[in-house]
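A single protein chain has been removed from this complex, and every other one stays in its place.
Right after this comes chain A.
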Amino acid sequence: MTVQTGIQPISATRRAKDRLVQVLVYLAFALAVIPLVSVLWLVVKNGIGRFDMEFFTHSMRNIGARDAGGGAYHAIIGTLEQVLLASLIAVPIGLLTAVYLVEYGEGGRLSRTISFFVDVMTGVPSVVSGLFVLAFWILVLGMPFSGFAGALALSILMMPVVVRATEEMLRLVPRELREASYALGVPKWRTIVKVVLPTALPGIVTGVMLAVARVAGETAPLLLTVFVTDSINNDPFNGPQMGLPLYVFNQTILPTDVAVARAWTGALTLILIVMLLNLVARLITWWRSPARRR
């Protein structure tokens, strides 16, 4: 075999390989998109039937399994309150933990230990966090079933996601920016608040929204902590509440078409709520970014 030298056209085998890999990549992409699109399609197709005013303004009080009508107002309120409370608990703690790990921990023993437990928490099944709150908050401390108990369980699931996402983003902020700020005589804590966090903000918001999306769809921890109700309860600190995932679960186990239709619409509403929250968060970061003033 002679070794060819000099500038040559692309060989036929390389062309063939290129085509093959291209086809494989597109195929993999299509495979990944199929479940996503089919889920969306199914939920929209089946959920649109009960997507009416009554669904968003009424609860399930005094509505039996065979009755048409009824709505998820109580569940929507519950989900919004529980997710908001969970975020209020988990986001500050997660953010501060990440700031400690990146800016102050410097690979010491404490930061390694925290890092390890954050990893462990990431792997905790959602039922376990619900069980923990049930055992500790409700059984040992004697607190009632409430939306807040659910929020506690959800915040346990959110925290590690927020910590990891924020940590990644903070590590991406170049060292030169911190040094530029120090060189202006800005103390470390102000550098973090005014330079590091704003630079990492879009990424942090994405991470927080992923965490919100994750917990908004959790059923198991809610089942054990907020209990279940068919009535409207606006107070998340007292008495059983509802949540959309619970609502969907409760309606699907009923053997009637009207109940199953309600479940589909509940699922559609949940997807829309998460999408809407995402959109709002993105708008806020866009609003604050200097690119807007270009």
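By definition in this document, a contact is a pair of C-beta atoms (placed from the backbone, for glycine too) under 8 Å apart; a residue touches a chain by one contact, two chains touch by 3 or more; residues count from 1.
Note that in this section contacts and distances are computed from a predicted model.
Colleague: Match the chain absent from this complex view to the correct UniProt protein name in "Phosphate ABC transporter ATP-binding protein", "Linoleoyl-CoA desaturase", "FAD-linked oxidase C-terminal domain-containing protein" or "Cytochrome c family protein".
Modeller: From the choices "Phosphate ABC transporter ATP-binding protein", "Linoleoyl-CoA desaturase", "FAD-linked oxidase C-terminal domain-containing protein" or "Cytochrome c family protein", the unshown chain carries the UniProt name "Phosphate ABC transporter ATP-binding protein".
Colleague: Of A:D18, A:D119 or A:E179, which residue touches the hidden chain?
Modeller: The one listed residue touching the chain not shown is A:E179.
Colleague: Spell out, residue by residue, where the missing chain touches chain A.
Modeller: Listed in rising order, the touching residues are 106-107, 174, 176-187, 190-191, 194-195, 198-199, 201, 289-291, 293-294.
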